[in-house]
Every structure is written in C-alpha cells, then in structure tokens.
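Here is the structure we will look at.
The complex appears here without one of its protein chains, the remainder shown in place.
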Amino acid sequence: MTRDTRIQIDKSKQSHRKKIFLSNKLSVVGATIVFVFILIAILGPLLAPIPPDEINYHSILNSPSRAHYFGTDRYGRDLFSRVIYGARTSLSIGFIVVIFSTLLGLAIGTVSGYLGGNIDNFIMRFVDLLMAFPSVIVAMVLATIMGGGIKTLIIAMLVSSWTGTARIARGETLSLKQSGYVTATRGIGGKWSYILFYHILPNVLPPVLVSSTLSFGNVILNTAGLSFIGIGVQPPISEWGLIISEGRQYIVSGQWWLVFFPGLAIMLTVMGLNLLGDGLRDIFDPRQRR
Amino acid sequence: MNRLLSVNNLNVVFNTFDGVSRVLRDISLEVGECESLGIVGETGSGKSVLSQSIMGILPVPGKIISGSIFFKGENLLSLSSKKMGKIRGAGLSMILQSPMTSLNPLFKVKEQMIEVLKTHSRLNNKEAVYRAEELLRIVRVPEAKSVLERYPFELSGGMAQRVMIAMAVSCNPALIIADEPTTALDVTVEKQIIKLMRDIMRRFNSSLIWISHDLDVVKQVCGKIAVMYGGIIVEIGSTEDILSQPLHPYTRALMDSQPSVSKRGRPLQSIEGFVPNMLNIPDGCIFDCRCLEKSGDCCQGTPPALVELDNGRRVACRKYL
Partner (left out) sequence: MNFSRYLLKRVVFMLLVLIGASIVAFILVRVVPGDPARMLLPPQAKQEDVDRVRIKMGLDRPYIKQYLNYLKSLLEGDLGFSYHTGRTVVEEFKLRLPATIELSLLSLGFAALVGVWLGIISAVHKNGLIDHASRLFSIGGISAPGFWIGLLCIYIFYYKLSWVPAPTGRLSLTKEVVAGGSGFLLFDALKNGDWDLFKDAFMHLLLPVLVLSYSFLAMICRLTRAGMIEVSQQDYIKFAKSCGVKTNKIIWKYSLKNGIKPVLTMLGMFLAQLIGGVVFIETVFNWPGIGRYAVDSINFLDYGPIQGFIIFMALIYVLINLAVDLIYMAIDPRIQY
C-alpha cells in the first residue's frame, strides 16, 4: 500500500476554496477581526499604556478621555489596558480549551464511529447526556467541588465542549466507513491504523475545524459569563466578564464605560470567530452554503 | 392551425459562481391539441430546464433571457405570477421523475390532492375528497379510499407515481408535461404507466410532452419526437419518420446505441466522448467532437441552425443545408 493511494488533496481544489473564501466578504471580515485580536493578545504588554493593575485613587471612575481611552474603574485602573490584557486571558484560555477538547473529541468520536455497534451506541448515549447539561451548570458543580478559578474553568469547559466535536467526528467516520474505499481497503488487507490516519482523518478534519472555530467563540462567551457570576477567573486577573461584573453596580448611576468596552470586545471577538467559522463551512461543505 | 403550445426561440441561462451557463439556446417547438411530443436527450441536454421554463418554475439562478412561450394564445412569459399560478395545475400540469420525493412526506395523500382541487375550483371539502377518490380510481390505484388516508412513505413507487398523475390531471389540463415519469420505476410498472398515460390522454383530451432519455419509451407514447443535445434541438419530426430515417448524426448514434434483438451477438454501441461544458460552449456545431459522420471541418464556424425540410421535419446539421 503506497502513499499514493491515500486521498490526494487536489491543488486546484485548494485554490478554488481560497477563491470562494476570499469572495465571501463576511468571512474575510471575520478572519481579520480574529487576526487583530490575536495580535492584540500577543503584543499586549507593548500596546497597553499603563499596567492593568496599577491602582490610582486620584482617578476613580473617570469617563473615557485622552488620558484613559476607555476610562477608569473604581480603583482607578486604566480600562483600556485591562481590556487588552483581558484579550490575553480569554484567548489563551480559549486556545487551551479548544485544542484539548478537539483532540479529545476527535479521538473518542472517530474511534466510536469506527468501532460501531454497541460500543458506539453506548458512547453516544453518554455524549448525548453530557451535551444536554448546560455548561454553566457543569461549571457550577465543579466550582463547588474544586473552588473557583482558572483551573476549574478550563476543566469545566473542556468537559462540556468535547462532545460537539465527538459527535461530528463520529458522524463523518460513520458515513466514511460505509463508503467504497474504506471497505475496499479493508478488503485488500489494509490495517485499521492506516485507514484511520490516511483515509478517515483527512475527511473528518474539515467539519471538525469548522465546529472548533465556532466553539472557540462559545468558550469565550462561557469564560466571560462564568467570571461574571464569580466562579470563573478571580480578581485581580483581567478578564472581560470579570471587569463587567465589577462595573455592574455603576451602570444605574450612569458610568457606562466599565460595562460597555469589555462587552464590546467580547462581542467582536466572538463575532469574528463566528464569521470565520461560517466562511470555513462554506468552503468545505458547499451543500450548507447559504 | 392554432397550436396549443408554441415555444419560440427560447434562451435560458444559469448565472453560476463560475460564469454564465447557456443552458437552452434558441429552442423552438410546437404541440397541437391532442398531440403527444416526445423530447429525447441525455443528461445535461437541457430537457428538464425546458419543462421548468414552460411551467414557469425555473429556480433562481436560472433566467429566461429571450424568446416566447405561447399557450392557448397567451405568452406565458408576459403573465404576472398570479395569473401564471392559475394556469399551472389547471391548463398546464407536470409530472416529475421521482414520485417518492415529489409528494410532501408530512401530509396525507388526501390533503395534498384536495389542496390542488380546491385551488382551481370551487369544490368544498367533501366534494373535493369525492373527486380525489374518483381520480385515484381513474389512475387505477387499488383501494382508493384507504390510499387517501395514507402518507406518501407508505406507498410504493408505482402507486406514488399514479397519485402524482392523478393530481396532475385533477383539473383537466390541456397539456401535461411528463418529465422522465418512468425513469425511477421498474420495467413492469413502467409498462403500466405508459399505458395509463395513453388512456389519460384519450380520456381527458389532453396533449402530452414526454421527456425521457429512453427512445424506446418515447416511441410507444408519442406521435412526434424532438431530439435535444447540449441545449439545442438537433432534430424534430414525426415518430415514424425519425425512426425509419433518422437524419442527424446524433439521432443516428442514439438509435444505434439502443440494444435490440436484431443486434444480438454484437457488442453494444455507445457514443464516445462527453456532453460539452455549458459554461464554455465551443464555436460551431455542438455535436462536433463526438460526431462520427463529420466531413472535413464541416462543423466549425457558426453552428448550423434548425433547417426546415418537407413534411415538418427539421434538422440542425450542415449536411442538410
């Protein structure tokens, strides 16, 4: 069995895909937004004019100005810097969760789909069960056992996100399993590991990539939400949801910037990821095109 | 003679992501009252697009850019969609290829049939149900009453096709377009449906356009045949004329490739090559690259137009200019 028999990635197919992606303006917008935020996260310390945890009792709750682009919070900390550092927090947590949950979901999903039968049924029932529990609840339960904090947050979100990937991977594997070339390969004595890596994985990856991009957005939302209610990231780390919860009580007295800017950051990032994911979906699965 | 349906120089394009696909070019044909026309062509020749254009249900990337379609004296292309809606199903109706997907799976047969009846008539529910039952009997569906209460997935392919036929004739259409109605059915059922369609034509005094890729089937039902290839009509004439004396090289190749008892023992003929890409129509004769009878470069340059010969025959081949 030579390498040539594995699925060739057509050169013209790749450039065709790039063409479709670039022509979809929204996808390009999404990709740009994501790229910008990643840049912000990486270059954080260079972009932030003032350290995010520098307390300054002389400028408490200042509205946005030339000195403080986004204003200051109740401790006088510069909101602009805090939002920038928040990008680092959210994106790094997001990356960790998404990478590990994708790996886990891929592994379990493909194996389950490949093995089929009762094992597959059992695993999928379990996945269904897990999927039905809102990640918030899972996070809350874990928080009571392990206390709040980043570690709990990551584990909680990992537990909730791998299921989506697993489902998709399993679905693709199942349909591939029944396709001609897998049966044929097994018929001429191909080993299961070969089939898995050279035939199934390349076909499973595109939809998984799409769903992982979309779930990245979800992870960011969840991180913000859980930090908002107090069981995610703990102060004094800068995290968008946390900043919002700290600024929450001031909204009824008119200090809107504490809530507005971090939330705007969340929305833009998630929107970028959603648009990017949709764009990827368009190039990989024309059937689902709008 | 006043023609029931007359298509004149119809041009249809599809605006795709990769360019403009000229799917139908200069199509002209007529169908008289109580006449049956067969349209024969392989996949990609444009036959379904033609039927959809006549019915006015061409899906969005498709556009009729020029030409006219006269039905009972009216140009269908100039009608408002409301008026066209009144004609569809009543004056003009269509039968599709796959009966199992053409009936809405979530609604009972009864509901779908009376919906059509009530759209085009003033029948109330009870009367419509009665008429539906009657129609099912006409199309020879056994146990009509119980079939009415069933869902489409509970019917066999042949029965579903009959239900579709019943719905298509429910309002006494003057013209029925059957788009590959037997392609998805097995041979015995096919024979029954062919016989049924002939009876329906007689009983309802309607004309019929039968679209198929199978010359054999078409010749059993139709008095006239039009052969399509690559978006144009290459030959049109009465069935006996075409069968006894096919003029266009494509028609001849098509007939040669039909298996028959007289060719026993010899290898099956096929037509070499592929249907041309509609995005990039070559200059000259559309059949050029597959034609076995071309002489020299007879088929470069402008494509040969449909030339009228005697007794209503028309061919699009330079040989007959």
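By written order: A and B. Residues from 1 in each chain.
Throughout what follows, contacts are C-beta pairs under 8 Å (C-beta built on N, C-alpha and C of every residue); 3 or more make two chains touch, one makes a residue touch a chain.
What you see is a predicted model; the values in this text were computed from it and never measured.
The chain not shown here is touched by just one of A:Ala48, A:Leu201 or A:Ala224, and that residue is A:Ala224. For the options B:Pro59, B:Gly73 or B:Pro267, the residue in contact with the chain missing from this view is B:Pro59.
For the chain missing from the display, the contacting residue among B:Phe17, B:Tyr130 or B:Phe153 is B:Phe153, taking the whole complex into account. Checked against the hidden chain, the listed residues A:Ile20, A:Leu196 or A:Val259 yield one contact partner: A:Val259. Check B:Ser78, B:Thr101 or B:Asn125 against the missing chain and you find that the one touching it is B:Thr101. Counting over the whole complex, subunit A has residues 129, 131-137, 140-141, 143-145, 217, 221, 224-225, 228-231, 241, 244, 248, 251-254, 256, 259-260, 262-263, 266-268, 270-271, 274-275, 288, 290 touching the chain that is not drawn.
Where subunit B meets the omitted chain, the residues involved are 55, 57, 59-60, 81, 85-90, 93-94, 96, 98, 101-107, 112, 115-116, 119-120, 151, 153, 164, 167-168, 171.
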